[in-house]
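A protein chain is absent from this complex, but the other protein chains hold their places.
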Amino acid sequence: MITGTAVTKTFRQRGNVLGRREVPALRGVDFTIGKGGAVSFIGESGCGKTTLGRIIAGLETYDSGEIVIDGTPMSGLSHRRRQPYFRRIQLIHQDPYSALNPTRTIHQTLEAPLRLRARQAGRPRSWGDVRAEELLALVGLDPGYVLPRYPHQLSGGMRQRVVIARALTMDPEMLVADEAVSMIDVSLRLGVLALLKDLRERLGVSVLFITHDIATARYIGDGGELYVIYRGQVVERGATETIINEPVHPYTQSLLSATPVLHGLERPGPERVVPTEALDEGKADAGCLFARRCPFSTSRCEAETPVLGHDGGTGQLHACFHPRRRSVVPLETA
Amino acid sequence: METAPGVRIRDLTVVYNTPMGELPAVSGVDLTLTPGTITGVVGESGSGKSTLALSLLNAVQPPGRISGGSVEIDGLGDVVRLRGEELRQARGRKVGYVFQAAQNSLNPLKTIGKQLLDLGRSHDVADPRALVRDAKDLLARMGLDGARVLDSHQHELSGGMRQRVGIMLALVLNAKVVVLDEPTTALDMITQATILRIIREVHEERALTTLVITHDVGAVAEVADALAVMYGGRIVEHGPIADVLGAPAHPYTQGLIRAIPRLSGDISQARALPGRPPTLGTLPAAGCVFRERCALRMEICETVEPAPVTCGGRTVACHAAGHSLAPVKRKEYV
Partner (left out) sequence: MTVTVLPEVAGTSRATLRRNFWRGVWRVLRRKPSRMAGVGIVALFALMGAFGPLLYPANLPRDDNALYAPPSLAHPFGTDFEGTDVLALVVTGARYVLLTGLATAFITVALGTAIGLFAGFRRGRWDTALMRLTDLNLAIPGLPLLLVLSTVWKFTSPLEMGLVLGLLGWGGVARAVRSQTLSLRERGFIEAARGLGLPTRHIVGRELLPSMAPYIAMNMLIAVTGAVYAQVGLFFLGVLPFEANNWGVMLNLAVFSGGALTTPAALPYLLAPLLAILLLTLGIVLIVDAMDEIFNPRLREE
């Protein structure tokens, strides 16, 4: 179980002589990911979802707020003390081509972390070899074929499975999958997603799925929770099915409306929301961050800042002054 | 306004020289682009879709070469026979090309305006002022401030803006045939929707014949009139998009559509295709290229390559699909 409260992060870019530019990546995010849960972070690139995922995996620091893992707050701990906690949260990289060292065979890649595990647990070295084969079989690969090979000899889908197997060497409680299938061939993507789903069911590993594609989140996160993130803030949060079928925040509705409609199989939802374009976004930080692009914004949206809540009696949490359900999702043609 | 030109690709074969000899990346492809329509070509890595697109410009780079067939474009003749200056003039003036990752294909050291003038000079444009005016009109049509964009460097523009600049550069010399290679990869959902809308609108206003190459069925489903599905260097299915998506006849198309997570319908029905896409080296020399992954595989598939059969506007190359093709249920076409 991992929870975060009011987590913020600001990137300071090296600017010109006159000073640095500050880019807020996260503006106070709360989250809870329970044991064996499935949580998805949805948003566009630059919204902070990847940063948040990296913070959760312990690969990035945060400026303020608190992260609590299994009851232990992280902010008081030294880097060394945090490591055992974060080791149980493993990140699956977006790019299976750079996530594996091209100069090492799969056997060598898996051997190093397994040897570490064996030493920690006082197991003999040979345990590592057995475990490597177990893990590869678990992710649906043939160990005899894969072990002696170099990454370039495997397809994208196989590489991503190896990356998952490597993460599993740490017996993680949670996998953070950041756009884990976006670089894999379309026909193979679902195989990797199904594997993550399967691991969740079989091993009780919780999965944090980070993506810009809500349809993918629908596949992996059924029964789970979905967070819609816009410019470093959670704007809508709730059960995946609720958010997809009954979204109330105009930003969520815009994202859902933008998902391509497969004509012939589907027809577009009748109330598709098209946001105005943000060509110079981010000047004014007062009020609702989405107000400038929102087709339904009012003067209140420009002046006051909405907070996440159940206003209007919705099932999900949202940060909008004018929540309204709209039918934006494509409908299946009979 | 002049009418859009038609494009007829006949028996096109493109081979690549490899250590294992010359291997076909595209073999015996027939494809007709009806004047004034948008045709989508969908395929996975190694399907030969990008090679096919380059053939339209006769721009296949060594170690590849067009070894047979023709690409007839109205008003231009057979592109495969064009050489030197004729070919150079045809690129840009007759056939516009928006490169894969157009977001990164601009020169980072020059302003967009300078690059536009370079383009004009290399095509002996008599009136640079008119060229700039046309460019500004096009950019304005796509929702950008033309003057500002022309004064900008690549890094000052967002991904969606760069993509529009790419489209502008492809159209500014008044090309009537436009090829877009992966126009929406690496763009966010909302930006992707905007770009697709722009492609559709500009296509109609300027009476173009457009070819969109992509790995993402969703990206073409929104804009295309016709869809061609490529696998292993062949077009395995081709027809009106709603028909192909609504009632796919080739087992690969069926599998591909089933492998896309969608927002509508029963998500638990989604499945990955077994196996992996072929590479040049693993492509079988005889028989059907898809048989390794095919559920309907028959004895004849091992030895005889299925010939494309056209029936009621649809073309399918499959031994198993030949009979079931005739009664296609017409779907509502939006």
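In this document, chain identifiers A and B correspond to the written order of the chains, with residue numbering beginning at 1 in each.
FYI, contacts are C-beta pairs under 8 Å (C-beta built on N, C-alpha and C of every residue); 3 or more make two chains touch, one makes a residue touch a chain.
Since this is a predicted model, take the numbers as computed values, not measurements.
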item	value
Omitted-chain contact residue, chosen from A:I2, A:A25, A:I42 or A:L91	A:L91
Sole contact to the chain not displayed, among A:T61, A:N101 or A:T276	A:N101
Selected from A:G58, A:P247 or A:P323 as touching the chain missing from the view	A:G58
Contact set of chain A toward the excluded chain (per top definition)	57-59, 83, 86-87, 90-91, 93, 95, 98-105, 107-108, 112-113, 116, 147-150, 152-153, 163, 166, 169-170
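The definition used in the following text is that only the chains that are shown with their structure count from here on.
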item	value
Interchain centroid distance [CA atoms averaged], chain A/chain B, Å	31
Residue ranges of chain B touching chain A (in the complex, touch as defined)	44-45, 143-145, 158, 161, 188-194, 196, 215-219, 221-222, 241-247, 255-257, 259-265, 267, 270-273, 276-277, 331-334
For the chain A and chain B complex, residues of the former touching the latter	44-45, 155-158, 185-194, 212-216, 218-219, 222, 244, 254-268, 274-275, 277, 279, 329-333
